[in-house]
Structures are given as structure tokens and as C-alpha cells.
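Of the protein chains in this complex, one is absent; all others appear in place.
Lettered A, B and C in written order, each chain numbered from 1.
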Amino acid sequence: MSYTKLTREQLAARVAKDIPEGAYVNLGIGLPTMVANHFAAGFEVFLQSENGLLGMGPAPSKGDEDYDLINAGKQPVTLLPGGSFFHSADSFAMMRAGHLDIAVLGAFQVAANGDLANWHTGSKDDIPAVGGAMDLAVGAKQTWVMMEHLTKSGESKLVSRCSYPITGVNCVSRIYTDLAVIDVTPDGFRLVEAVAGLSCDALSALSNIAILE
Amino acid sequence: MSYTKLTREQLAARVAKDIPEGAYVNLGIGLPTMVANHFAAGFEVFLQSENGLLGMGPAPSKGDEDYDLINAGKQPVTLLPGGSFFHSADSFAMMRAGHLDIAVLGAFQVAANGDLANWHTGSKDDIPAVGGAMDLAVGAKQTWVMMEHLTKSGESKLVSRCSYPITGVNCVSRIYTDLAVIDVTPDGFRLVEAVAGLSCDALSALSNIAILE
Amino acid sequence: MISKISPSVSAALADVPHGATIMVGGFGGAGMPNELIDGLLEQGASDLTIVANNAGNAEFGLAALLKAGRVRKVICSFPRQVDSYVFDALYRAGKIDLELVPQGNLAERIRAAGAGIGGFFTQVGFGTELAKANGVAKETREINGEMYVLESPIHADVALIKAERGDRWGNLTYRMTARNFGPVMAMAAKTTIASVHELCELGEISPEHVITPGIFVQRVVKIARAVTVASGVKAS
Partner (left out) sequence: MISKISPSVSAALADVPHGATIMVGGFGGAGMPNELIDGLLEQGASDLTIVANNAGNAEFGLAALLKAGRVRKVICSFPRQVDSYVFDALYRAGKIDLELVPQGNLAERIRAAGAGIGGFFTQVGFGTELAKANGVAKETREINGEMYVLESPIHADVALIKAERGDRWGNLTYRMTARNFGPVMAMAAKTTIASVHELCELGEISPEHVITPGIFVQRVVKIARAVTVASGVKAS
């Protein structure tokens, strides 16, 4: 059987579908940022950005950018009526004490025990940079990963143990990829759903690790 | 020789004289509160109250009291232009990290090593209450004590070791009483000045402890 | 559409369980959520642990809750006041537990819970009777030549706080020194219930001037404005 990977937009829409109204959510830099475009009009989700805002709105129109109003990716954003600004310690308190319901993060690797690697390749030549990744991974009530299932060279990002330096221990609860939605359970990875035409066995084989049905 | 004790107002004026312009000061409940009345007009001292205000002004006129604007003694106060409100954790951060220059506190006893006792008699029947006393005693850059030299029954409040439960260890740097100004030094109490007619020896005898000249 | 506005005090408090730990804002009368405490008295939850700066005045508010035998333990900094006779009598009779905490440690321990801190070292209280928990000395440590005590966070099930303005997302402002413990308690409780004197439309509170962002607030209930009265004033 053949299957089709989700596009980035389809993946973003899939993640958005699982976020309940009223949730406090931080969307990580890169792919997760796209989730914001897939909430229905009037559906109220509170987007937080760790540089100090809650109630983040869509990108400003061309020409209306104000670089004093940016997101964690340093891109210009807007603030919804009802939003607020606060300093960095208050902002991180929101994550670090579990006030934030969901953090959606990109990843290099997720291990079967929920370990996340997304901040550093570990290569000697790489300049390390962590930003808020560790705070988000550990602090939010639920940490979801959103990523392509395989690296560009075809390796699985689902692993038995992270080979990259980890961001947090046992912190990921759910993984959204362009091939499947997978829960991290005490027994390891468990399939929630896969794209049409892709069996759990085929996904396991592709992932080079057991994924429970 | 005979001497005259300072009145409460004279004592307050004496303490006020040593507070430099621009100092951030917390005046404890009771006697220390009176210091506020002895700054010259236009002399800018920043009074902090631990319930969350900085830039405290004089008591309001009769009829203008607003019990949402009170000091740590729960008495109505005013706020000067340039004052500010903040929450309790920020307020105590001001003391606890030494941002406050001077705390002026009442005392039951001060020991020769600078230990302060001012929160609890230790009597079983007494309801203990501490408020901000320990934070102020330990946190301010300088902790001054302002008190009557002797108890009503004539016992010295300067002691070799506090018999009452202590508020803070080695925290008092200077003591203002109705008889003298005394520094707490590594060698013990040292006289700065006494009321006219009272010698250091006589003060030591009265205090039942050595006070260096 | 999300609205955190409760139709009434009783609706806001309906699910407070027996045995809950409840933070109550206020210092003196300022910031004291009297209407919410009265609502709690009516609601019936008992065996409560109260975290507050004071332990009640005369026979209203917290003191009424204490008098009704609904409070097992009080964690506070200053129970003794001119008119705290309800607490005083219960305490002397051994009918209520008291955990006395320096006010700054109280504020910081509450903030710690709200900020995900597992414990922190402070100089305040070192060498005193209050550096003990249940009679046992708390852990101490020398750091850069100064002595510190390890203090733990104080979490709560419910925080009852009094704010000034609020909106349907739970954003709050306060009035003057009524701010005191409200913002940190809001961070430390699973369910924060705030009374406000004015309900605003979203955006009416400037985003620069929100003191408590809505993420820390679960329920907002409007109460009529009442003039804050003198409370626990010491004769000086």
C-alpha cells in the first residue's frame, strides 16, 4: 500500500485540532509556529511567547511591524485585546510551574521514555544555544513534539535513546509527525493514528523502533 | 551630675539626623514611625513599607483616610508623587537583597554581638507574631534599633546575650536610645554619644554591660 | 469564547473541597476578599488550611471562619492583632495549628510555588525559632560566608484574592496597597478566584498595566464596591 506524508500545513492543522479552546499554549520556534494559523476564527487559544507576552495574535501586516513587539523567534507579531506584557522571570514562571497547558516543540530526537533532544547536535563545531527549550520541555503540563518523522537522510527521529544531548528527561507526552500521531507511554511509543495506507508495523519498521498499536 | 532622657520626639529627631538624603528606609511599627516627622521639608528620603509601597508620605488629613493605602502598621498613609505600588514578593525582595539602605526597628533587647530580639517575648501565653521583622533585620544594608534604653522595670535592653527569642543574628549596627547612640562593633558596644551629663561609665553601669568609649 | 466570569460568589466557590489549602490575600483590610471569605463560610468546606498574612479580625471574615471551627491550620506571619481574639483563644486552647512564617519568607515561598521552585535558600530566619519545621531545625548552609536556611514552596488548592478590575480572560489590576499578596497567591494556587469591582472588556486594561495575567486566574466574580475599613490597626 502507498501513503502520502502530511504537508507542513496539514501537520500544523492536525496539531491545532487537538488543542482545546481556552488552552495556554507556547508554540516553539520553526514548525510549531505554523500551528497558530489553524485555529478557527473566534476559537480562543492563549498563545504565550517566553520573551514576555500572552495573547499573541497573528503577524502584522506588511509595514506595520514593530520590533518592540516580537515573538521568541524575534519575528514581529501582534497582541490581541486582552493580551499582556510581563518580564522574563514572570514569563518563565508561567512555564516552569506548569501554568502553561501545552508546549509544542520541534525535535531532533524523541526517545521511547519521553526524553527530548532539540537544542544541540553535540557537534564540537556547533555553537550551543538553548533559549527557552529546556524550560518549555520540563515546565508545561504537556509537552508535544511536532517534527518530520525522518531526518533528511532518512533516519528515524524516534529512538530508543537520544544520541544528541537531551533537553529534558521523560518530558514528551505526544509526538506529531508527517506520518503519525504517537503517544509516549510507560510501555514506550504507542500509535494514535497514522496517515492512510501506513500500518503500525510499517511505521515501526520505518522508525527502526517498536511502536505499539 | 544629672541628665535628662530624650523625649520620644527628640529621639526620633536624633535618628532622622543620621539618615542621608536619598536613602531608602523602612521605619518599623511604633516608635520608629515617628522618625518620618523629622525630615526637613524638601529633604528627600524614600520611605518603604513592606505591604507594598515606596515613597510613603505623611498621614492623610482627617476624613481623607483610605484603608487601601496603609502602612505596615495598618494605618492610613499617603503616597508622594514618584511613589509606587508593588506586590509582597517584590516588596520583600527590596529588603531581603539589601536594596533598602536602612531599617529602623524597635527592640526588646540587643546583644553585644548585634543579635536582635524584637518579635516575641517567648512567654508560652503570648501569641507569636513576626510580620516583616526578620526580613528587615537581616535584609537591610544597615539595621538600626530605636528604643528606650531601659525597660519599664529598669532593666537594660542592652545585653550580653538575648534572653528573648532572637529576630536575627548579628544584624544590628547601631542603637539609638533615649540615653545614647551606640554602635555595635566587633568588640561589642561602643558609645557614639550620650545625653549631656551621662558619662560612658555611668551608662555602662546603668546598662549592666560594658560600653566602650 | 472563553469566559472566566462566575455569575456569583457561591458559583465561584461551589467546588471547594473539605481539607483544602486556601490562600487568602490581604494585609490589614487592604486586599482582604471579605465577600469571598463570607461565601466560603456559607459554602461549608471545613478542615481547611489557611495561608494568609493575618489570622482574622474581630468576628468577621477569616475570624468568622475560624470561629465556626472550619480551619485546622493557619500559615501566616502575623496572627496577633488588637482584635484577633478568636484566633488567640483557639490557639491558646490548642484547637488550631499555627505555622508562623516571616512575612518575606511567606511571600517568597508562595512565589516559589507559583514559579516552579522546589526550595530556596534565604538568610531570613537563620538562627531563630522560625528556622524550624515541626520543632525540627530546617536545613542550613553557608553560602559565600553567610548562613542560609532552606525554605520550601507553599502551594494551595484555592486562592481567594481581591482585585480592582478584571476581564473575562482573568486579567487583573489592584488598588494601591490592596495589591500585596494577590499576585503571588494567584500564581501558587490550582484555582484562583478573584473578586473585582469592575468588569472590563478585553483590552480595556492596557496590556502594559495588567498586574496579574489571566493565565494565573481561573474565576472572576464581580462584587459591589465597599469602602475598605480599618482593620487590625495598632495604636502606636
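The rule is short, and it goes like this: a contact is a pair of C-beta atoms (placed from the backbone, for glycine too) under 8 Å apart; a residue touches a chain by one contact, two chains touch by 3 or more.
Please read all numbers here as calculations on a predicted model, not as lab measurements.
Here is the thing to keep in mind: the chain we left out touches A, B, C in the whole complex.
Within the full complex, the residue among A:Thr33, A:Gln109, A:Thr143 or A:Ser207 touching the omitted chain is A:Thr33.
Here the missing chain is touched by one residue of A:Glu9, A:Asp66, A:Glu155 or A:Asp187, and it is A:Asp66.
The missing chain lies against chain C, touching residues 108, 112, 115-124, 141, 143-144, 146, 148, 152, 173-176, 207-209. One chain is missing from the display, and on chain B it is touched by residues 21-22, 24, 42, 44, 46, 48, 53-55, 79-86, 89-90, 92-100, 139. Along chain A, the points of touch with the absent chain fall at residues 29-30, 33-34, 49-53, 65-70, 73-76, 79, 85-89, 91-92, 95-96, 115, 120, 125-135, 138-139, 165-169.
Definition applied: only the chains that are shown with their structure count from here on.
Number of steps on the shortest path from chain A to chain B, with steps defined by chain touch: 2. Ranked by distance of CA centroids from chain C, the top chain is A. Rounded to whole angstrom units, the spacing between the C-alpha centres of chain A and chain B is 54. Separating the CA-averaged centres of chain B and chain C is a span of 28 Å. Within chain C, contacts with two or more other chains are made by residues 111.
Shown for chain B are the residues that touch two or more other chains, of which there are none.
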